[in-house]
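I'd like to ask you about the structure that follows.
Let's look at chain A:
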Amino acid sequence: ACTPAAKTQEQPKRVVYLINGALGDNAFYDSGKAGIDNIAKQYGVETRTIECNFDAGKYEPSLRAAVDYADVIFVISYGFEDQLKEFADQYPNKIFVNIDTVVENSKKTITSVDFIEEESAYLAGVVAGLTTLDTSIPNVNPDKVVGVVGGDVDPVVSAFVFAYENGAKSVDPEIQVLKKSLGGAWDDSARGKQAALQLYDQKADVVFQVAAAAGIGVLQAARERQLYAIGVDTNQNDLEPGYVIASDIKNVGKSIEDVYKTIHEGTYKPGQVLKYGIAQGGVDIALEAKVQVLPQSIVDKVLAIRQQIVDGTLKIEMYNNQDVWQ
Partner candidate 1 sequence: MKQKVFNALIGIGVALLLGAVLLILQGYNPLETYQALFEFSLFGYYPFATTLRNAVPLVLPGLSAAIAFASGVVNLGQPGQLVMGALFATVGGLYLDLPPALMIPVLALLAMLGGMLWAGIAALLRRFFDMSEFIVTLMLNMIADYFTAWAITEPFKDPTAFSPMTPQITQNGWLPKWGEFNSMILFMLAAVLVSWFVFNRWKAGYEWRITGQNALFARLGGCDINRNFMAVMLMTGALAGLAGGLVVMGGTHRFIRGLGANYAWDGVMIAIVANNGILATFLYGLFFSAIQTGALGMELITSVPNEISQVLQAVLVLVIVASREYLNTLVEQISARRRAREART
Partner candidate 2 sequence: MGEACASPIFLNFFSRAKVMDSNLIEMRHIVKVYPPNVLALDDVTVDFRRGEIHSIVGENGAGKSTLMKVLYGITHPNSGEIVYNGKAVHFREPGEAIAAGIGMVHQEIVLIPEYTVWENIVLGVEPVNWLGKIDRRRARQRVQQKIDEFQFNLDPDARVEDISVAARQKVEILTLLYRNVEVLILDEPTAVLTPQEIPQLFAELNRLRDSGHTILFISHRLEEVLELSDRITVMRRGKKVETVPATETSRQELARMMVGREVIFTSRRTPQHPGEPVLQVEHLTLREDHGRTRLDDLNFEVRAGEIVGVAGVEGNGQFELVNTLMGIQKPTSGRILIHGQDITHSDILERRRFISFVPQDRGKMGASLPAPVWENAIMTHHRLNPQLSGWKGLLLNTRYARQFTRQLIDAFSVVLPSPQAPFRTLSGGNQQKVIVGRELMLQSDFVLLDQPTRGLDVGSMEYIHDQVLRIRSEGRAVLMISADLEEIFLLADRILVLYRGKIVGNLPVERTNPQEVGALMLGGQHESP
């Protein structure tokens, strides 16, 4: 019913961006925030961000505050899916958009945006694999070893690791993928750096970081060892110019803007599950950097595989609770 009638139905005035964690991961949450800010600019709605700082005690009151305040709630609900469902059922005429996971309430009013991390992480693996094989790249050793540092061992990180390993092995089954987890120390960048250093000592040429703030330590380890790292969530290629060869991007902001656009135009349908893969521009791999390290040959190979994924000719295996840490 995308008609003037729909247009006249009153536009939302207030939008809340409610996140389980805290802004400032230079990544996931921040990219969402960027989307929210754009909405505010573009449509002149009032926006607020509520951070729960991973404090379980804050989840329910925050939800309550959010529904009291706003009529559209974008929520990253790791950890409080249950409460989210309750509230969505209680307030069927508020718009709940759940980011990054699939949450389904009995009234089917929550729309979920599901990112297909596996696709981009797979490409990250390909980049790593091709790099460790190409000893023409400075300091790359002959051993076929790459590494990954995860902030925790939760399913999301595991999904990254899973696809990353598949990507690397797709290049050459002999490539060994070493993994380290920081066991939840997302903000201890010193620890992140030490983990990466250990991987480099174990002959890895490339380390993929899936560790938010702690991950920055990984990038710095790469510079110290004159070796290579792959960033995550946003384009981190220029954080340590010449050492970050690629970034696995998750464009939360775009998804938020897309969804809000539909709300604005009245085409929004509650209860959907929107898949955001590479094709939809939800995730991607960024290879361009100020200081280009990857030889064009590798870039081309990666882009080719990316294209296959977009065309759907290459299906990426989805993570499904395998134990990827051994």
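Basis for inclusion: all candidates are chains of the complex that A comes from, given by their letters.
The definition used in the following text is that a contact is a pair of C-beta atoms (placed from the backbone, for glycine too) under 8 Å apart; a residue touches a chain by one contact, two chains touch by 3 or more; residues count from 1.
This one's a predicted model, so the numbers in the text were calculated from it and none came from an experiment.
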Complex member in contact with chain A (any copy), out of 1 or 2: 1
Chain A residues touching candidate 1 - in the complex, by the definition given at the top: 48, 50-51, 53-62, 64-65, 69, 78-82, 100-101, 152-156, 183-184, 321
